[in-house]
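For this view, one protein chain was removed and the others were kept in their places.
Right, chain A next:
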Amino acid sequence: MAGALLALLPLGYLVLRTVEAGDRVGAILTRPGTLELVGRSLALVGTVTTLCLVLGVGLAALVTRTTLPGRRVLAVLLALPLAVPSYVAAFAWVAAVPWARGFVGATLVLTACTYPYVYLPVVAAMRGVDPAQEEVARSLGRGPWRTFLTVTVRQVWPAAASGGLLVALYALSDFGAVSLLQFDAFTRVIHTSYRASFDRTPAAVLSLLLVVLTVLIALGERRSRRGLEQTRVGSGVSRRSEPLRLGRMAAAAATAAVLAVLAVALAFPLASLAYWFVTGLSAGVDVERLVTSTATTLLLAVLGALVTMAFAVPIGVLVARHRSRATSAIELGAWAGHALPGIVVALALVFFGIRVAQPIYQRTPLLLIAYAVLFLPAGVGAVRASVAMSSPRVEEVARSLGSRPLDVLRRVTLPLAGPGVAAGTALVLLTIMKELPATLLLRPTGANTLATSLWTETGVAAYAAAAPYALALVALAVVPTLWLMHAQGRLGESGESGDPCEPPTSLDQPSDPHRRRVP
């Protein structure tokens, strides 16, 4: 209950601000700049999402369904851009290629950083899909291409669509990358408007408009999946499909395409960071600040993950096991945080901190609350999915053997959900490390994380000084990313012998409420 209320706090505050503003709301909304802003943001979101869907589904098909050379290694490498925060990638591009700004740069960077959100669930879906449907289509006279487009893509569409939703929400709510690339998207304008004056009403009104857009996109995604949810009819373990043999030319072309994606999304940002790092070495690295920033990042991420999971575990168990109107309401409340971009939550909590919670304003507790609001859905989704994977029959057996409900939770439910809870924690840890806007606005006075240090240095174009923070951040973020992919693989395997209907973990969640929060 408390978790759900917590998640609703920022939204409530925005509505309050907007209602207080009265007549001025209309004036702010009808300004020509506002409409232009909506158009610009939607154009970016549309382009990035389309590109990511094409890239994500295409790459997933290449590594799972063909004889592409080295596909096992490539499959892992292609997921790694997840560890590169979008503003780090943006910094790498801006520092190396000055023309990569505005719409083109933002599209490039956001696509390169977010296609794994589509790629990962689609890989899992393609591996889990029953090849019998494809075989039937082929035997009824459809060619391989038509079969892929009409049968396979339809089968994985729920997974691709929820991945696409994550991309769209990311693109809409991303703050760091668009700011560094000087593209006036929603979040950048909100931040500027908040910084520029003491009158915070325009920022609140624009935030609420952003929330409305987010909700509309989420509803659109839900519509697109209607009637397509996959159910396996009949029993038995599904077989692996026979991979498509690539000819020499096709294999070369496919390899080139995959390497090009890796070059843009992974190799180039890392090379650029390395270059600036080496350049900066001669001027000396502020080792002390680097160490304290790293320590602060770790500390905040661990604390944030603990607080978030402390709310997420009970909510996840509750919604997975006890379906009722009350639990649905709690779950819906928890998802409210999902619809809120980081900068909106941060702003709302700034208002809240100044007006109501002065004692914790610009102190660690308020920042931790912000993290909990932002990343609760990720944690709840992971816990819920892993609890739902084990059969409630197992818990009934424990009851019938004399265990009280709380003992059942301790002895059966939680040990079984362990890997899923761990994956959820890794995910929350990772996203908190990469989080920028909320940390920037709410961090304790004087504290610096890797993200904020990087932000400060790039703000004054001190690329060489910023590079160490960026590298440290990527190195730090790789750990939970690998952990996450490992947990996902393990869960995927056990999911095959167990219940094939339930998506394994948070990273591949075709079904609706398991979606992830984007940083």
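Heads up, the rule we're going with is that contacts are C-beta pairs under 8 Å (C-beta built on N, C-alpha and C of every residue); 3 or more make two chains touch, one makes a residue touch a chain; residues count from 1.
As a working rule, contacts and distances are computed from a predicted model.
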Among "FAD-dependent oxidoreductase", "Lactate utilization protein", "PadR family transcriptional regulator" or "ABC-type quaternary amine transporter", find the name that the UniProt record gives to the complex chain excluded from display.
"ABC-type quaternary amine transporter"
Identify the residue among A:Val136, A:Val397, A:Ala461 or A:Ala475 that touches the chain left out of the display.
A:Val397
Among A:Leu416, A:Ala447, A:Ala462 or A:Leu482, choose the residue that contacts the chain missing from this document, as touch is defined above.
A:Leu416
What does the interface between chain A and the hidden chain look like in terms of residue numbers?
390-391, 393-394, 396-404, 411-412, 415-416, 418, 497-498
